[in-house]
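Here the complex is missing one protein chain, while the rest keep their positions.
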Amino acid sequence: MSELTLIIGGNAGQGLESSGAGFCKALNRGGLHVFSVQDNRSRIRGGHNFYLIKTSTEPIVSWTEPVHLLIALTAETVDIHLGKIVPGGAVVYDPSLEIDEDRIKDREAIPIPLPLYDIAGEAGGSKMMANTAALGAVAGLTNFPIKHLLSVIEDNFRKKGDKVININKKVAESAHDHAASKFGDSFKFNMEQQNGAQRMVMNGNEAISLGALVAGCNFVSAYPMTPGSSIFEWLNKHADEYGIVSKQAEDEIAAVCMSVGAAHVGARALVPTSGGGFSLMVEALGLAGMLEEPIVIVLAQRPGPSTSLATRTEQADLLYAINASQGEFPRIVIAPGTIEECYECGGRALNLAEKYQTPVILMTDQFLATSNRTLDKNNIDLGAIKIDRGALLTDDDLDKIDGEYKRYKFTENGISPRALPGHQNAIFKTTSDEHNELGEIVEAADNRIRMNTKRMKKLETALADMNPPKTHGLEDADITFVCWGSTLAPLTEAMNRLNNETSNTANIIQFIDLFPMPVEKVMPVLKNRKRLITVEGNYTAQLGSLLQMTTGVKIEEHILKFDGRPFSPEYILEHLKKLEKRGRNG
Amino acid sequence: MSELTLIIGGNAGQGLESSGAGFCKALNRGGLHVFSVQDNRSRIRGGHNFYLIKTSTEPIVSWTEPVHLLIALTAETVDIHLGKIVPGGAVVYDPSLEIDEDRIKDREAIPIPLPLYDIAGEAGGSKMMANTAALGAVAGLTNFPIKHLLSVIEDNFRKKGDKVININKKVAESAHDHAASKFGDSFKFNMEQQNGAQRMVMNGNEAISLGALVAGCNFVSAYPMTPGSSIFEWLNKHADEYGIVSKQAEDEIAAVCMSVGAAHVGARALVPTSGGGFSLMVEALGLAGMLEEPIVIVLAQRPGPSTSLATRTEQADLLYAINASQGEFPRIVIAPGTIEECYECGGRALNLAEKYQTPVILMTDQFLATSNRTLDKNNIDLGAIKIDRGALLTDDDLDKIDGEYKRYKFTENGISPRALPGHQNAIFKTTSDEHNELGEIVEAADNRIRMNTKRMKKLETALADMNPPKTHGLEDADITFVCWGSTLAPLTEAMNRLNNETSNTANIIQFIDLFPMPVEKVMPVLKNRKRLITVEGNYTAQLGSLLQMTTGVKIEEHILKFDGRPFSPEYILEHLKKLEKRGRNG
Amino acid sequence: MVEVQDYYYPLKPTWCPGCGNFGIWNAFKSALANQNIEPHEVLVVSGIGCGSKLPDYTRVNSLMTLHGRSLAVATGAQLSNHDLKIILAHGDGDGYSMGGNHLIHACRRNIDVVDIYQNNKIYGLTKGQYSPTSDKGFVTKTTLAGSIEKSVNPIALALAAGATFVSRGFAGELEHLIWLIEEALKHRGYSMIDVFQPCVTFNKVNTYQFYNKRVYKLQEENEYDSSDLGAAFAKSQEWGDRIPIGIFYQKKGEPTYQEHLPVLENKSLVKHGLRDSVPEEIKNEFM
Partner (left out) sequence: MVEVQDYYYPLKPTWCPGCGNFGIWNAFKSALANQNIEPHEVLVVSGIGCGSKLPDYTRVNSLMTLHGRSLAVATGAQLSNHDLKIILAHGDGDGYSMGGNHLIHACRRNIDVVDIYQNNKIYGLTKGQYSPTSDKGFVTKTTLAGSIEKSVNPIALALAAGATFVSRGFAGELEHLIWLIEEALKHRGYSMIDVFQPCVTFNKVNTYQFYNKRVYKLQEENEYDSSDLGAAFAKSQEWGDRIPIGIFYQKKGEPTYQEHLPVLENKSLVKHGLRDSVPEEIKNEFM
């Protein structure tokens, strides 16, 4: 197995994001595995941004901190990341940055001054193409076949025309040759082409979008908000091809209200957003609960409170999502941890919403939403997501209906057969006021009790669809980590390392289905553990609180992070040590 | 002791609310104690509304269900309330309603047909004055001195001029005489004038408003929403006299944002609302948390989800209030249970907000907000609320400042000395983005960790101000009820009855301070109880969940209510029996 | 032939006797019947307020939503099923205070709905606070010394926002209102009908009498040209002894939002059904 971690760092506005994503693709085409991390500031220009790609000949569990190859588009990049360079690693930079080579050599790393701007200029390109040059150089240094990079360039710049394609290709090739010939021998880490299974590269938002598409999503409305909006953008891009109505709304209130209207008449509606936008949606979340409309809100978390660190990551909205909006009504909250689970949940959320005729909140975070990973083509099974429209009445059903149609019929399981407006036999009312089976406004106490109970009943019914947490690692271990969402990846790597040192030191319980909490399925998994530690990207250990509230299990130890950056395996292991020290000292 | 419960029932639009409140005042002027319940529909006309007044020569703990005197302005009123009439009670109605007297007699009650409309008409009044006639009749039937009713009429109609006053007085007097002479002897329950301490009649919203006024509230912004808006209306009415800026906003988002702006420049701002409006405020709640602005939101709960039963009561927003808005930030949540506590909390909330420079949510519900009760004049101590502006820097302080003013200075307890904009020595920035001590936007991880920790630190610091729950009844009892908010009154009555039967059967733990939960102060109160039962106006026992989450104490039994109507002592006792039956049978 | 009776629903309105909402309700039903639209083809989206209860009393599909949000909900419904005739009914508080932003954006998008505002210049359901259309000086329980705000001018606002059908009716002019609603139903695109709706309980100024004395019909003025935006704006400013009702502005032939969407060219979104599969090739995008 050979592994390599690469960082391209520079200023906002230098196009790192698309270069990084493009290079992930190139690596994938070369048969390598990748796991990327995107680190942006909330500004258009200036200030340090970077894109980290871990790549390997074998499947990758998580990104890790040590860096083999640092591409510095600014001097600041070197200052910030040099400390993570491994011995034998290298730093690539344009000589104009005037980097002190000795600092690099002090870390037993190789300084690789490359005239990136000149190379770009000579090929007829602009300064902005220093990126492309850098990637070409990376290929040159690591023996990675340049053809994959060239093919990605072709695909990505197709819309901009042949001229742009050719200049970019020329820049890449020239930098490749330059780097290979001058520094290829001194840099020892390689990324050689692998042959084998065809894989895809995808981030969480893309996987959710694809899952939703496959599950029949045909209505998406949103107001732009990082990191939720790229789901809107993906579905919007595919709208005409796949028959989707996509609407950028005037605000998030309108976005979610549009989804309620769309769902009411029979569309499969999804609304991606982040915390601030979600806050504007909570009134209508309750509306959907009351009207029993199936909508899916994707809540891609970022740090709070308020605007905070707009382009970064956090997991601090869990209890909020579960309790948002006045009064009590059923909702379902799920949070995938891997790209495959994002795909699955994207589809599942739409099914659950329609089956239980109630809002579903699918939670992710910036790390999961934007981190690119390779996955086996077959792991995304387009046939695996089956559309389930629940108790939806077809025109045929309605043709045959006799008697009055009751939209909110009292049923044992709380689910009432659902008609869409437009049929002669089922003219019906819906209202956010308390109502009777016919949807008429009714204030009587007995009706209120029955109707509220009917709605809440759906939470119990839905327990059948709520899965117990997944477990990773062997049954029995000294430490059982408890996590949700994006934390799974770095935590798995941390667990593997612990178990490599001493077998069976650690295992993991990962929660995907968070609300309603299927306590009876959870208890067998949680109980009889030697030591439970939650690992969460927030300040107050919200999953811990949720578990204590629902299962009564109190988890005393936590590894937390709330600096806007994703967990790394190294961070987890380091903080585990701190816990142990604290524990040992009392 | 003599007690009497009176209901005036009729249609929406018949003016029951103001008649009921006026009569409470009259009774108070007669030295009697009152406890009222207002039951309205969410419509302007038609449909049954009623106003219940329990009155007594001794202090009253709660309203109770049995009715002595029913004033029926519609036939429906009789249908609905007849079942609660006590033997010897009476039903007053206009003969035009064609009530079947036998139904009344079957319940051993006295039918009292009184020509209310004719009496009103003869005195020159309109049909709408049947109310006034009815109240006059009540006075006549119960030996209550009519002069108190007349004096309230004078006060209430002062703005409408002498003519209206005189007609109303004439109507009341004539009905009084009619009722006294024809039925005074047969109706045995009396409400005779009492002399003694001077008391006031007040509802929860008025008490909060008064508390806020005394605590220096000088800015109130709101969008009308039942049952929150009467706080706005009260302060608005007193605005010119007491120097308050009151603003009806275009929506609740604007209302709360205005309060943030007002607080920022130094006003003491309060925003009353209910659940739907609160939902629109959660984004700005987080803003206030991030900017560290002191604002107070009064969340007067009504049933949910969504519009539901707009004019009724519920306690289902507790976990929502505690978790609302993305990310993590300090907030304080308190919920008074009595009118006196409403007054206290109205003032205390403003102090806490400014002391901790963070939003405070004061929770009530429609029952507490609108229910009128007598209280001793001295129980409302205008001197007891002392304004505490916390670490607010005066102009003098700022004159002397040397060096740069740091709005978000890192401090041990998380509280940074606060300047108001406008002083030469303290030009400062505030932003909802993560920021450094100077308020400049900063994305660095270490600053984020420190600043987030500083903010969250305030939650720990605030624990010093969070009181343990109150206990009512003797230390030790077989049953310990746990409650919050308006439930206290009926629950106290229920407890008293249990203890009258068998001493020490029951006591009560009442939570006012809910978040941050002062666990160390709570545990001694909660622990070693024989049997804990929460009594809450919601479906899921939210206080129970909160206690399990924060203290680990799991309460297994609950008496819940979510039909939009307030708890009565009778309901609690009946459901206690049901619990026991269930318990006994396994 | 559709009859007014087809819209009969066995629930009695809870509006105060004499409330202007009765007139609007009657006009609404007559216009639909006249246009031969069947109840099951209609979806009435409303907000929260006295007027917003209209669909509760009418045999139509109804979607009574949140205070101020009906236009956003209606937009989603309209774009997903444009075979339904979508009509909004909501108050001045609902539409111009809480919902003001959605109004602006619906206008410029030319969403194909009929939008009826029950404008009583007061908050009815919450018992008498001033509303955005309350006139300066108007005394209510929250403007004890009279309102100090210039009132919202819905007609001017809709014109400025680019609406293609901007009109005003009066609940006391039934025939005229029926005609207006019919014109709005026939219009393709966003159609605003601001209706003067006397609130007999809380607004003692803007009564039937008040309007009877003042309103005159734009379409009876010989020289009025409702395709002239400038003229419409000028008329929108008229308020005093004479107050115009009728169609202030109409721009015909402007494509509606949904007509721009290729997806909806042949049939409405929900008529397409859900796609049954996504071709394997989509994976190439990620390779």
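Think of it as A, B and C in the order they're written, each chain with its own count starting at 1.
As a convention for this text, a residue touches a chain if its C-beta (ideal position, glycine included) is under 8 Å from a C-beta of that chain, and two chains touch if they have at least 3 such contacts.
Everything numeric here is computed off the predicted structure, so don't read it as measured data.
Every shown chain touched by the omitted chain in the complete complex is listed here: A, B, C.
In the complete complex, the hidden chain is touched by one of B:I208, B:A249 or B:L393, namely B:A249. Here one chain is not drawn; of C:L11, C:V139, C:A161 or C:V200, the residue touching it is C:A161.
Screening B:I104, B:I167, B:A310 or B:I380 for touch with the missing chain picks out B:I380. Check B:I44, B:A222, B:M258 or B:V296 against the missing chain and you find that the one touching it is B:M258. By the touch rule set out above, subunit B reaches the unshown chain at residues 25, 28-29, 198-202, 206, 210, 213-214, 216, 218-219, 221, 239-240, 242-245, 247, 249-251, 253-254, 257-269, 283-284, 287, 291, 377, 380, 382-383, 387, 389, 420-424, 426-433, 439-441. Mapped onto subunit C, the footprint of the missing chain covers residues 97-101, 104-105, 108-110, 132, 148-153, 156-157, 159-162, 229-230, 233-234, 236-237, 257, 260-261.
Considering the complete assembly, subunit A touches the hidden chain via residues 12-13, 42-47, 223-226, 229, 232-233, 236-237, 240, 248, 250-251, 276, 306-307, 310.
Keep this in mind: only the chains that are shown with their structure count from here on.
Between B-C and A-C, more C-beta contact pairs join the chains of A-C. Here the CA centre of subunit A is 44 Å from the CA centre of subunit B. In this assembly, the C-alpha centroid of subunit A lies 41 Å from the C-alpha centroid of subunit C.
The set of subunit A residues touching two or more other chains comprises 283, 287, 291, 431-433. With touch defined as above, residues shared between interfaces to two or more other chains in subunit C number as follows: 48, 53, 66.
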